[in-house]
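Heads up, one of the protein chains got dropped from this complex, but the rest are sitting where they should.
Per-chain numbering from 1; labels A, B and C assigned in written order.
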Amino acid sequence: MLIHEFQAKKILKELGLLVPDGQVAETIEEAKNIAQELGFPVVLKAQILAGGRGKAGGIKTAKSAEEVGLQAASLLNARLVTLQTGPQGKLVKKILVEKYQEIKREFYFGLSVDRKNERLVALVSRQGGVEIEEQSRSQPELIKQEIFFPETGLYSFQRRNLAYFLDLPAEVIRIFMDYMEKLGSFFLSHDLKLLEINPLFLTETDQLVAGDIKMDFDDSGLAKHPELSPLEDLSELSLEEIRARKFKLNYLKMRGRIGCLVNGAGLAMATMDIIQYFGGQPANFLDIGGGVTEEAVSQAFEILLSDREVTSALVNIFGGIVRCDLVARGMVASARRISLQKPVVVRLEGTNVDEGKKILEESGLPFYFLSDFEAAARKAVELSQVKLKE
Amino acid sequence: MLIHEFQAKKILKELGLLVPDGQVAETIEEAKNIAQELGFPVVLKAQILAGGRGKAGGIKTAKSAEEVGLQAASLLNARLVTLQTGPQGKLVKKILVEKYQEIKREFYFGLSVDRKNERLVALVSRQGGVEIEEQSRSQPELIKQEIFFPETGLYSFQRRNLAYFLDLPAEVIRIFMDYMEKLGSFFLSHDLKLLEINPLFLTETDQLVAGDIKMDFDDSGLAKHPELSPLEDLSELSLEEIRARKFKLNYLKMRGRIGCLVNGAGLAMATMDIIQYFGGQPANFLDIGGGVTEEAVSQAFEILLSDREVTSALVNIFGGIVRCDLVARGMVASARRISLQKPVVVRLEGTNVDEGKKILEESGLPFYFLSDFEAAARKAVELSQVKLKE
Amino acid sequence: MSILLYEHSRILVQGITGQQGSFHTEKMLAYGTKIVAGVTPGKGGQRHLGVPIFNTVEQAVRAEQPDISVIFVPPLAAAEAIMEASHAGLKLVVCITEGIPVLDMLKVKNFLKERGTLLIGPNTPGIISPGKSKVGIMPAHIHQPGPVGIISRSGTLTYEAVYQLTNLGLGQSTAVGIGGDPIVGLKFTELLEMFKNDDQTQAVLLIGEIGGTAEEETAEYLKSSYYPKPVAAYVAGLTAPPGKRLGHAGAIIEGQQGTAAEKLKALKIAGVETIENPARLGKAIQKLLMGKN
Partner (left out) sequence: MSILLYEHSRILVQGITGQQGSFHTEKMLAYGTKIVAGVTPGKGGQRHLGVPIFNTVEQAVRAEQPDISVIFVPPLAAAEAIMEASHAGLKLVVCITEGIPVLDMLKVKNFLKERGTLLIGPNTPGIISPGKSKVGIMPAHIHQPGPVGIISRSGTLTYEAVYQLTNLGLGQSTAVGIGGDPIVGLKFTELLEMFKNDDQTQAVLLIGEIGGTAEEETAEYLKSSYYPKPVAAYVAGLTAPPGKRLGHAGAIIEGQQGTAAEKLKALKIAGVETIENPARLGKAIQKLLMGKN
């Protein structure tokens, strides 16, 4: 679970760490008021759950109330397209208005899970504000890392190693070590996957201030931390995605024309892949999961078919835990509800497959049955290219 | 640092664990009042920093105020001699008056450092109230242990293993697991060396109540926990020991006639041993340590010589960090102060030995110089057997 | 003779009385799996589906000497369940549970490393050695004994692969789901090493997916070990968008790392028969086996 910059900064403040003075605005008026109170210049930062905002024009400076008004107007309720949002961009509903910082230097500090080596990494760079993955390739000499484990956390000598690597002023060494300790503890106690302060400012007065923060919580860890759930912002999800979440469906909207309903993440990806292999484009990723209910299937099917872009659908169920008859019943229910008009190719295998097929057949609805995976995919692609009957 | 039962029980209460209702009394009157408030029967427990109280008559039951008065009178201000106090016993200044518990069963639960294997051990016994070391030899089948480490603590499955081993009623399993978790955390966070609940009562109402507790804190860890220092009870120390502590001297009173002043724990023990080897008895263990001051040496020497039992002394200094001249100066200062009347054998070696000898010689005081370790020991033994000049 | 799981393997089920545990224990028993004990704290002494239940793994081990434990306990208890099994001396643990926090799994891995316990999963369908035993949740009827070893990060996609193979008359030696989480126990390389030494296995099918670098490491291993048996691989997620989790916690392209295209490229360079059409998983293996004979 990613959270917004302004949310992460609030957490930092609660940990006793410094962030620029600032507040969130949802309207131009609010932005102006906050700026007046802070004093000029200020920085306006679009709050979306994606990086790359700077280059994409999502971060602006303003020296007067008038400029704040103009900049806020350009950001609020516009769609911001960054390298990470995908081409459709993200709607900006909030901006963070912050006091502009006079700085001496900027660093990078990050904590993350090193999946390959199965350990945690604390990483600093002498030069922050840039993309760290790229920097680690182009200027590795600017970067230093210390590995650590959840049982023991970052040792103080490791924090010292990192602090001295940054050539910090003597008085700042201790402050930065304390900074790392607090964030390290928070990372471990709250099941984070990633925590990045980039840039980390060293101000003219030798204070360490978090310029920007990214916090990504492990979804699997959220159950341990109910206090975090209010931080989740669902407003960036499509209506379909919100609806799917409610029924615990793994759904992701894509840009193609062929809706997919599959059980299992791997098979769902493979179904998308085979559609593309035969020249089609999947409209979504959808894994109904193992413990799915008839109602959830019905919702899933409805989500698929009510997508205006979708011109055909491919249902690919390999019944293991999931019973084919349950899936069939769910499909029929929703197809009746929305009076199915799009062609649906159905491939059922596994548990209770015959009963499932019978239910679909007896429904009298226009399903195409194909037991061969390849043939089913080809058919779905073919049907997606046929213009819909009006 | 050992603490008293009543202190340890207070800690348990603060951790949310159950101990019998009770309070500490220093007078017979107080004991009666507490008993009246608790209701009868009550248990009176002598508070001394040593085990083996039960067998030694340090724990009494009383069914009436009158009985409380009699028992309290027999305990308070008496010297209690147990297997662990040494023959001189310990003066009882406080008694813990507790409500008598109706119990179904009693267990043992202990956490300790396994020095040999360099790990921690949680140990339970199905039958508490007895000496666990002996039980582990005679009835090992009653005992189960789980090893653990300070980085990770006791895992819940380990606590479950221990809980089920005790055949606890189903409802008590969770309570005991919680019990162990809290004590395990306290052990680790407060640098304990030993924590024993023996016996741990299972009451008629299926509550787990700590019958008796022993808590021994790691002296080296106390610097981390200043909040623990008020728990230290120096009242059981001899006046000499208290004085020695003030000057950071490692001093321990023994029962012999030959006082020893040595630098280094190993050499101090060896000096005691050689005295015994030649038929004498050391009056004390005394390691003046490496960072000793002249004043501390002077205090140490005075403590030695003012011991009425002491008839001779052996000073054995192997100057490494400690300078012989400093030791000599300290000795002369105190010898003058108390006008030395007991014969002192001096063996100095190492750093600044000549200067040290010169200082002693020039003092005009009756020191016997012997540079051979064996000869010095023999001489000290010999002198201790000579009757002092009146 | 298959890997990891044999006809005589004695199985312990942790969480046997739960809904999932019950359901699949019944199916495993039906397949002939030797389930010798179950663990549910508080239910020790009872029997469930004819299997004796114990309060702790330790007690179960003492009474029934299982070789393998399979875990069906909820996500926040599963890390401890794995460690409990290892602590009690089990040498192989199969964890079906999905949704164990990553930091918990890091601790588990450190714990197991010191004790030499092997872990399959978590978030895996389990292991099946067709005709011998099944420890997991896969539909048994699609399997048949034969020469193909399967190692997969996915569940249903493995069933698809097995189904295709069986329909072509090609049975499986052992099919192992390594799990869809970012941190799992045994990975492709360790299992490939086992298949290498297994007489029954004549070819291996790998099923990877986006996220992580397990496939790239596998390519490295295959190259440097001059792997002696033919290997085919499919990697799901060529169409997956970056930065999005696709079902499995581990199936996410992070930065430029973890794309299916890169993985396929690395495997191809390592001499693996890469498959782009997931309907041809069986056919690809068939081709390899024919080329071999």
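Heads up, the rule we're going with is that a contact is a pair of C-beta atoms (placed from the backbone, for glycine too) under 8 Å apart; a residue touches a chain by one contact, two chains touch by 3 or more.
This is a predicted model, so every value here is computed, not measured.
Contacts of the undrawn chain with the visible chains, over the full complex, involve A, B.
Considering the full assembly, B:319 is the residue among B:319, B:343 or B:356 that touches the omitted chain.
Interface note for the absent chain: among B:75, B:154, B:272 or B:380, the touching residue is B:272. Hidden from this view is one chain, which touches chain B at 50, 84, 86, 113, 115-116, 118-120, 133, 149-151, 188, 191, 193, 218-221, 223-224, 250, 252, 254, 262-277, 282, 285, 287, 289-290, 318-321, 349-351, 372-374, 377.
Along chain A, the points of touch with the absent chain fall at residues 152, 155-158, 160-161, 164, 170, 173.
The definition used in the following text is that only the chains that are shown with their structure count from here on.
The most distant chain from chain C, with centres taken as the mean of CA atoms, is B. Each chain gets a centre from the mean of its Cα atoms; for chain A and chain C, those two points are 28 Å apart. Averaged Cα coordinates give chain B a centre that lies 56 Å from the centre of chain C.
Between chain A and chain B the centroid-to-centroid distance comes to 60 Å (mean Cα coordinates, whole Å).
The set of chain A residues that touch two or more partner chains comprises 151.
Counting partner chains per residue, chain C shows two or more touched chains at residues 107.
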